[in-house]
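First the structure, which I've put down as structure tokens, then a few questions once you've had a look.
With one protein chain removed, the remaining protein chains of the complex are shown where they sit.
Moving on to subunit A:
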Amino acid sequence: MTDAVLVLEDGRTFAGQAYGATGRTLGEIVFNTGMTGYQETLTDPSYHRQIVVMTAPHIGNTGVNDEDPESGRIWVAGYVVRDPARRSSSWRARRTLDEELDAQGVVGISGVDTRALTRHLRERGVMRAGVFSGDALVGPEGDRRPVDELLDEVLTAPAMVGADLAGEVSTDEPYVVEALGPDGTPLDTPVATVAAVDLGIKAMTPQRLAERGVRVHVLPSTSTIDDVLATQPDGVFFSNGPGDPSAATHEVELLRDVLDRRIPFFGICYGNQLLGRALGYGTYKLGYGHRGVNQPVIDRATGKVEITAHNHGFAVDAPLDGESTAPHDGGRYGRVVVSHVDLNDDVVEGLRALDLPAFSVQYHPEAAAGPHDAAYLFDRFVGLMTGTDDPTTKGAA
């Protein structure tokens, strides 16, 4: 057992054992309350530069398989757990999580009172932190490095506010996810074509579209409107991703170009925040964010509640009740409603333009990990593109 220490920006420390790789890692520390889906969480690009605390105590029980990753690598900057599995048990497991973290150089810590840590973050808000183990924890003389020294290193980590990170996680080259027929084989004639701007996209998102017969061109975050138009899209999609939406100047401009052309638009998570900004609303950082798979969100059109997967530290600041005129450029985008609201804390969870074919949600209908309650949103997007469903006039099914 190698000792490890977690040091928070405000000076609080937690002792534990090294988990995964040893060394040092710095980042913004956030907690995730999902009881399942650690593999999806680890590989979700939205967690780039974040140290993730799992509130569920047992992590790694089902090992690591080759089907569930949401991207090509683990993105979390560090991993904090209480009781890592010693043995994995699943017919799909290929290796243990410990091995995987180590192989990908992810520094983690186990044996931490993750509940105390979560309560601390809940009360103080998310903050910067560092995990130190091995050589990073022990000085050249073989003695434990003083906490002050570790804390100084934590304070060198960049803050999340103002961070433009999409470029760091986006694909370098465009690629296509082919449309699938009902039997799961590729479809010759897609129902629709979508240009999906990868701001940290999860693999399940184009998959959910493809399952509905949609061909998806996944484009780098640096794409221009011409790149988007070159795919001859029936609709444009902006994905989830890390960072502060107020720093995403290029992406917001691109989105306005899309809106101006009245191309049907759907955004998820970061994509929702960018729609908000494109429409002229503000965004702000939540105290400790929503990260988990049990958030109740109400669809205001139907009054129905869906249990949803969340991973967001920022949110859109838009009027909760009734229609409002999108502030951008003197109301050029017309009226907007907040379509979805989190019932726990009244955070804006979805926007719908009434005078444009555009909508977005702050949460994750692709649900990997998480419940499938919001999958209807993909149908709604397909309907919007094919003209069978217009969200400006109709609620959810």
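FYI, a contact is a pair of C-beta atoms (placed from the backbone, for glycine too) under 8 Å apart; a residue touches a chain by one contact, two chains touch by 3 or more; residues count from 1.
One rule holds for everything that comes next: contacts and distances are computed from a predicted model.
Peer 1: Not counting the visible chains, the remaining one has a UniProt entry; which protein name from "Amino acid synthesis family protein", "Cytochrome c-type biogenesis protein", "Carbamoyl phosphate synthase large chain" or "Carbohydrate ABC transporter permease" does it give?
Peer 2: "Carbamoyl phosphate synthase large chain"
Peer 1: Return the single residue from A:Val52, A:Cys269, A:Val338 or A:Ala369 that touches the missing chain.
Peer 2: Here the residue in touch with the unshown chain is A:Ala369.
Peer 1: Can you say which of A:Phe14, A:Trp75, A:Phe266 or A:Phe314 touches the chain missing from this structure?
Peer 2: A:Phe14
Peer 1: Can you list, in ascending order, the subunit A residues touching the missing chain?
Peer 2: Touch set of subunit A with respect to the missing chain: 14, 31, 33-37, 39-40, 55-58, 61-62, 65, 67-68, 82-83, 85-92, 113-116, 118-119, 122, 288, 292-296, 298, 303-305, 307, 343-345, 367-372.
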